[in-house]
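Of the protein chains in this complex, all but one are displayed in their positions.
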Amino acid sequence: MTWKIETVVDDLRAARKKSRRLQNGEVRKAPLPSARALGGAVDDINAALFPRHAGALDHSASGLAFYSGARLNQALWALVDQIENEHAFDAETHAALANARSAEEIVSEFATLLPRIYETLESDVQAAFEGDPSAQSTEEVLLSFPGVKAVVHHRIAHALNALGAPIVARIVASLAHAAAGIDIHPGASIGGSFFIDHGTGVVIGETTVIGERVRVYQAVTLGAKRFSVDESGALVKGQPRHPIIEDDVVIYAGATILGRITIGRGSSIGGNVWLTRSVPPGSNIVQAQVRSETFDGGAGI
Amino acid sequence: MTWKIETVVDDLRAARKKSRRLQNGEVRKAPLPSARALGGAVDDINAALFPRHAGALDHSASGLAFYSGARLNQALWALVDQIENEHAFDAETHAALANARSAEEIVSEFATLLPRIYETLESDVQAAFEGDPSAQSTEEVLLSFPGVKAVVHHRIAHALNALGAPIVARIVASLAHAAAGIDIHPGASIGGSFFIDHGTGVVIGETTVIGERVRVYQAVTLGAKRFSVDESGALVKGQPRHPIIEDDVVIYAGATILGRITIGRGSSIGGNVWLTRSVPPGSNIVQAQVRSETFDGGAGI
Amino acid sequence: MTWKIETVVDDLRAARKKSRRLQNGEVRKAPLPSARALGGAVDDINAALFPRHAGALDHSASGLAFYSGARLNQALWALVDQIENEHAFDAETHAALANARSAEEIVSEFATLLPRIYETLESDVQAAFEGDPSAQSTEEVLLSFPGVKAVVHHRIAHALNALGAPIVARIVASLAHAAAGIDIHPGASIGGSFFIDHGTGVVIGETTVIGERVRVYQAVTLGAKRFSVDESGALVKGQPRHPIIEDDVVIYAGATILGRITIGRGSSIGGNVWLTRSVPPGSNIVQAQVRSETFDGGAGI
Amino acid sequence: MTWKIETVVDDLRAARKKSRRLQNGEVRKAPLPSARALGGAVDDINAALFPRHAGALDHSASGLAFYSGARLNQALWALVDQIENEHAFDAETHAALANARSAEEIVSEFATLLPRIYETLESDVQAAFEGDPSAQSTEEVLLSFPGVKAVVHHRIAHALNALGAPIVARIVASLAHAAAGIDIHPGASIGGSFFIDHGTGVVIGETTVIGERVRVYQAVTLGAKRFSVDESGALVKGQPRHPIIEDDVVIYAGATILGRITIGRGSSIGGNVWLTRSVPPGSNIVQAQVRSETFDGGAGI
Amino acid sequence: MTWKIETVVDDLRAARKKSRRLQNGEVRKAPLPSARALGGAVDDINAALFPRHAGALDHSASGLAFYSGARLNQALWALVDQIENEHAFDAETHAALANARSAEEIVSEFATLLPRIYETLESDVQAAFEGDPSAQSTEEVLLSFPGVKAVVHHRIAHALNALGAPIVARIVASLAHAAAGIDIHPGASIGGSFFIDHGTGVVIGETTVIGERVRVYQAVTLGAKRFSVDESGALVKGQPRHPIIEDDVVIYAGATILGRITIGRGSSIGGNVWLTRSVPPGSNIVQAQVRSETFDGGAGI
Partner (left out) sequence: MTWKIETVVDDLRAARKKSRRLQNGEVRKAPLPSARALGGAVDDINAALFPRHAGALDHSASGLAFYSGARLNQALWALVDQIENEHAFDAETHAALANARSAEEIVSEFATLLPRIYETLESDVQAAFEGDPSAQSTEEVLLSFPGVKAVVHHRIAHALNALGAPIVARIVASLAHAAAGIDIHPGASIGGSFFIDHGTGVVIGETTVIGERVRVYQAVTLGAKRFSVDESGALVKGQPRHPIIEDDVVIYAGATILGRITIGRGSSIGGNVWLTRSVPPGSNIVQAQVRSETFDGGAGI
């Protein structure tokens, strides 16, 4: 005797019904946007931007153009499909809401942004190369730096989010989290020459604004200090609540910066610092001193 | 002239022999439980619980039932196979140990738990939606939140662990670690409406007990303070050594809570706090203040 | 009307040209080293070292030898291909630089190191088993501990780096980062019986030296304090700038240790400690005390 | 110097333009029906009909029902997609032609026919088992007889053709040709207990009518003798032009039967016979005698 | 409104029940032997026999040995699995029948036959090279001749059939039919230096006996003339009923040779000949003459 599969399926169906979410008896609907499909699209965009790193063999001008163009076109149509899925889901849940622009319009505008995105990514790669003494070449940076991978995802996700595909953008961001342990909300605005070193555990919130030439190390949090609630006690969504980081700031590993504060241009924030107020340009902030003493235990599990 | 492959293989064989572990001359044995197979089983369970998010197209009642039932049944038989592998390995190494229950019995009971697991996961999703101002819908939460993915894995692993498949459970937990950077031991007991935001670096130990409606941010550790050793100096395994977190507690990013202490209901533990003693209900704990001063170096690598 | 794919491709081509990097009109060049191919090679090496964990069914002496030998040989030839790609790229960019040794020579020497690497990995597995009260067997450790997975990658990457394949080595390291959130530079020198528990967020820099029987928890940074610059202001690469950790040291979660300092044998460094000076053998270092007080906000995003 | 890829692509484009077929400047159209997708659908239908032969492990009533139902539902939706592609193509080319029925209607009716198709296929399998002295079981017949595989494809293709999906049906037939070297036009009407032994080279034309319990060997042709042309000299399509084979006829290897003739019930047509006139029930037809004589050459290539 | 999937599944279940075959309410049984798994095993055996043709890169003695040994061992264990499935099916259907030998015994003996099989295949390849004026090398023969591919399958299937795995053997034969349009029953006994040229449509029956150095062209049938029936009218299975072809015979395209007759050593059978009586050694048999005359129709479809 094994499990009663029919009973389990029936019970699941009953439980799903109680949850009053999407499955409500219609035969066929658009699927939700697919992480797998978007992962493929990001890979294709990446290959269109950096064809040799993706393994293109033919480096003649037209060889690269065909390779790049074919993968890009494939990516763009895949984005159209996934954004149409997002819009179909919107239409189900917010009947009144009209998506101002079609998926094809969104993707068309996204396509025109790509050359600029490429240039910004080149500045990011250069910043990584210049900021890390262990890097021997910009190629090595592109091939092996997890922070760079996360930034490539972010610049794509940010553009899609701004153009009206927030769920698709968020899924793209989650792919970067899975690959690099770095969580950047697509809403965050980040200038050029941005470098995240090591990067595991970095969290950058939705309304963060980052200037040019900023460098961030692992486990840095740029978060919210407090969430506003409305009269009914529900969270108010979308308000500015994360830091503004001006140009040329460095934030060392483990620093936590919270709230709509401003870190002035050229400042340096030390490792593990906890900071909830603005600091003027050129500040150097460090953590309280540690003491040496007898220590009686561990932190393992 | 290249490598002498036969010599290398012989040397490896000799080294393996010295290590006195499993490979000792028999022809065929059960393989060890397979992470790849278990990854497939978790995907199938996930698809059975949330069929539309997994891409099911036919949303009629029977369409969902067939989709859900087929993937679930496939998952359950895969679990039987992997648990049989675990039991075979147990039998090899602890000849005296009888597995009290067969793999089919374990999986049958696991199957009956799934509707309840589904309901708890729905509460987790709802908690994430309510706790994160950036979330626009519960669908977005399910599709893109790494913390939710880790909790899905945990609730499956926890049930399997309790039913007598600890290695299989641990491998399921390790899949969540690989996907989300979140390390929850299958033994940890976690109540409903649990939300891990961002989540990279979260560690939750084996004997941790977490109540209802708890919220945890990235890099939180719920760990052991000290490990007991027996007379021979070996670690004593299995003893309660991790915190108890009561209902409605919030633990901010980077907090470290160690030992069998209790965090009273409704408490709030600030970011980066290091805590090794119990606190009463309603406590608000924050880190020591930081100072601003000249800072002379970096934290990069 | 959709996007003008030809225009986008042309603009990308123009942008790429400005960036003055690799694509400059030649027809065919060696591809850059491929993360996918190296991932396959690491899997194959892993299977050659631990055949039963990789699923080998035939446990007779010759069954294991054929399985192990075939996968190892496949891995070694794949490494030859990828190292040849690295050398071809070197030749393009640094025309004057002669690779002292051929890819086949490098891989041949790497092959002879594998039995020793295997023995060291066995000591690492044993250390994990002994150091974690939740581990029930060394098999469970090998199958499910992310820290062990990262150390397997590191010991391979370290050998390849030392033998003259630094980009290939760095890509291998980046695979461990993607899988486990642990970032160990291939240059780091690490003794036997090394155990990283949980491990998410661990960063170990290029010139770090770690002794025997060291244990490290999640989110530990062994980093550089300051980067030297030459007269032109460019970073000086390759200089010793990371800590020396002597034998039998334990470093708890979140500790940050920066600069070319020495942590004396048998020391214990507490969680979240920030340390930039050497400490003598047997030291116990802990973080400053936390205070309890009213707390007025959150750390979420 | 290698090829000028741009020139080749331009020349191909020019040549394609001359051919005045489908590619005429629009951005996106439905793809044509896909052989790959239809191959998957046929596999799924086959698995729904014969679940154990497709590898289903759970043989409980509900286990088989879920397996069968899930694969069948997947197949049916895939057919809907492909038939919609066929209809879209029809609409392009024959603007005036309305498809009387939607793809969903066609597939819905197809679904109701499947139990009857299953029963007929069981009679075919039984006929193969009884008609071939080398067959040891009906399972062996289902697993290894190419003729049976072709008949499974045909019964699916025939139903789809009759319901209004002729291109999809023809592609399904072409899959049988690729797998078994047997070419049965979907239009052919074939009764139960039909057995094609060996089967390579069998050709059965569009308007063929075959009764019950007919057996056919390899290389048999049931073809047209002459094609009618209309006043303009073009072929008249769709007219009855292939043989009628009544019940209980056996046609041995290599026989060629041409034109709208009738082979009477219970007849036997010998190997390699060439037949262009009707024969009454119970006929036995054989080829002209061969002679023995000096032979001076070969037939090889 | 679409199909009622539950009704279709129920009807199929009812139809399956009527057919009184294998699916009768038990939960789990061995699957039937799998064509996919056997296809993999044949590929592996082929690679073990002809490693360079399968793409092995390392041509050193030990490189080839590891490659060959690993793929062979994998194939042999896969055969054990599939033969166990066959035996389990036998046990279900013929409860009284004991399989005299275990799957491992069968495969062990099969393994010892492989070197001899390899030598015979080399003689076949050589015969093809010498017998076809278009062949430039034996490598070309091995890489591209469909007849050779069919003979490789046959020699494997014949050994497995003789050792007691007839269904597995028949599936292996059906793979050759799918790949080359050649249908050789595993029971047929075929001497060395055997060459099938072109081969589409060749059929060789179960009790055929073929000597050394025989050459056969496309569409040749070596079949049975009449089937014996027992008192109840059922076919008597297993009796000698196919031709004996002695050494050095050539049979040209389309010849049909039927019944337990003997074609004497050194004979030549012309194309399209229909032959049902024995011929002495050295015979030359040709078809009746054709006549030229007005021809009034086609043979198309």
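Should a chain be cited, it is by its letter among A, B, C, D and E, assigned in written order, with residues numbered from 1 in that chain.
In this section, a contact is a pair of C-beta atoms (placed from the backbone, for glycine too) under 8 Å apart; a residue touches a chain by one contact, two chains touch by 3 or more.
Because the structure is a prediction, the values reported are computed rather than measured.
Considering the whole complex, the residue from D:Ala47, D:Ile83, D:Val125 or D:Ala173 that touches the absent chain is D:Ala173. The residue from D:Trp77, D:Phe194 or D:Tyr217 that touches the chain not shown here is D:Tyr217. Note that of E:His87, E:His154, E:Arg170 or E:His185, the residue touching the chain absent from this view is E:His185.
Only one residue in the set A:Arg16, A:Arg52 or A:Arg71 touches the chain that does not appear here, and it is A:Arg71. Mapped onto chain C, contacts with the missing chain fall at residues 2, 4-6, 9, 28, 58, 60, 62-63, 66, 77. Seen across the whole complex, the unshown chain contacts chain D at 1-16, 18-19, 21-29, 31-35, 89, 93, 131-132, 134, 166-167, 170-171, 173-174, 177-178, 181-183, 185, 187, 197-198, 200-203, 205-206, 215, 217, 219, 221, 223-224, 227-228, 234-239, 241, 250, 252-254, 256, 258, 268, 270-275, 279, 283-288, 296-301. The missing chain lies against chain E, touching residues 48-49, 51-53, 55-61, 63-65, 68-69, 72-73, 76, 104, 107-108, 111-112, 114-115, 118-119, 122, 130-140, 143-146, 179-181, 185, 198-201, 203-206, 218-219, 221-227, 242, 253-254, 256, 258-259, 271-272, 276, 287-295, 298-301.
Going forward, only the chains that are shown with their structure count from here on.
Matching C-E against the pairs in B-D, D-E or A-C identifies B-D as its interface repeat (over half of contact pairs the same by residue number). The distance from the centre of chain B to the centre of chain C, with each centre set as the mean of the Cα atoms, comes to 24 Å.
Chain geometry summary: the mean Cα position of chain B and that of chain D are 52 Å apart. With touch defined as above, residues shared between interfaces to two or more other chains in chain E number as follows: 1-2, 4-6, 9, 27-28, 58, 62-63, 66, 77.
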